[in-house]
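To start, I am sharing the structure in question, which I have written as structure tokens.
Then we have chain A:
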Amino acid sequence: MAIMGSFAFEEDFLTAAKKLKSSGFDKISLLSPLPLEEAQEILELGKSPVRHYSLAGAIIGAISGFAMATATALVFILPTGGRAIITVPPFLIITYEMTILFGVLFTLLGFHFVSGLPAWRDRPYLSSASSDRFVVVVEGAAADQVARAEAIIRDAGADEIQHVGEGQ
Partner candidate 1 sequence: MSKISRRDLLQYIGAGGIGVVGGVLYGESVQQNVELLIPQVVPPEDYSPGVATWYNTVCNQCPAGCGISVRIREGKAKKIEGNPVHPVSQGRTCARGQAGLNALYNPDRIRTPLQNVGQRGSGNFEEISWDEALTTVGSRIGRLKIDNEASRVRLLCGRVRGHLDELFLQFMNLLGSDHYQQYDFTYPSALMAANKMSFGTDVLPYYDIRNAVFLLSFGADYLGTWISPVHHSLAYGHLRQGREGRRGKTIQIEPRMSLSGAAADEWIAARPGTEGLLALGIAHALVSEGHYHGSDRDEWSKALQAYSPSLVSAETEVSEDKILRLAREFGTSTASLAIAGGATAAGTNAVASIVAVNALNYLAGNLSQPGGIIFNPDPAFSATAGSRQAGFQGMLDLIGAMKAGDVDVLLVHDTNPVFALPDNVGFRQAMQNVPLIIALSSFRDETTEMADLILPTSTYLESWGDDVPDPGVGFPVASISQPVVATLYDTLPVGDIVLSLARQIGGELPIHMRWGTMEEFIKERWREEYDQRGSEGEEQEFEAFWQAALEAGVWGQPGAVAGDQPVPLSSSMIASIADPVSRFAGDESDYPFVLHPYLTATFFDGRGANLPWLQEMPDPMTSVVYGSWVELNPVTADELGIREGDVLDVESPAGSVRVPALIFPAIRPGVVAIPVGQGHAAYGRYARDRGVNPIHIVATLIDDQSGDLAWAATRVKLKLTGERLQIIKTDGVTRTLGRQILGPENDHA
Partner candidate 2 sequence: MSTFVEKLRQYRKPGYYDKFDYHWTMTIDLDRCTGCEACMVACQAENNLPIVGEKRFAENREIKWIRIERYWEGEYPDVKMRFIPMLCQHCDDAPCETACPVFATYHNQDGLNTQIYNRCIGTRTCAVYCPYEVRYFNWFTYTWDEPLEQQLNPDVTVREKGVMEKCTFCIQRIRIAKDNAKDDDRRRVRDGEVVPACVQSCPTEALVFGNSNDPEAKVSKMMKNPRGYKVLEELNTTPSIVYLTKVHS
């Protein structure tokens, strides 16, 4: 059982969110057509773990980049231009590019893991949320709490409230 309230105004939406949070509803999702700093603060999201992925990717990339170049040089001993077999300067450039490549790829992974996307299963959602509506969704509320949540949302000034079954 989830309650979904949609707002026309950002401020009402935020007050509703604050109230819900303070009154102990923790499974709240705040849907907005644009990123809202405040909303993220309310949910106390803080720093995103994505950054760890980026770092890991960069490091792995650097190592594998240099490794690939060196391994090539050692497997095929093909001297060119009188340079040393393991020619550091050019290999550093390969390393550089691989660092970035892996960094980017891992960040992408990170995004998916952290955000839980892709999630194509049907979830409480209003299609207008991508246009101009701000939507609060309260999930996993116990039967007795539903009324209270609904009240908070209505007081905040939601002009439309729906009850939707979860995950069907």
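Convention: a residue touches a chain if its C-beta (ideal position, glycine included) is under 8 Å from a C-beta of that chain, and two chains touch if they have at least 3 such contacts; residues count from 1.
Quick note on selection: all candidates are chains of the complex that A comes from, given by their letters.
These figures come from a predicted structure and were not determined experimentally.
*Asks:* Any copy counts here: identify which of 1 or 2 touches chain A within this complex.
*Replies:* The single touching candidate among 1 or 2 is 2.
*Asks:* Using the touch definition up top, name the residues of chain A that touch candidate 2 in the complex.
*Replies:* 76, 78-85
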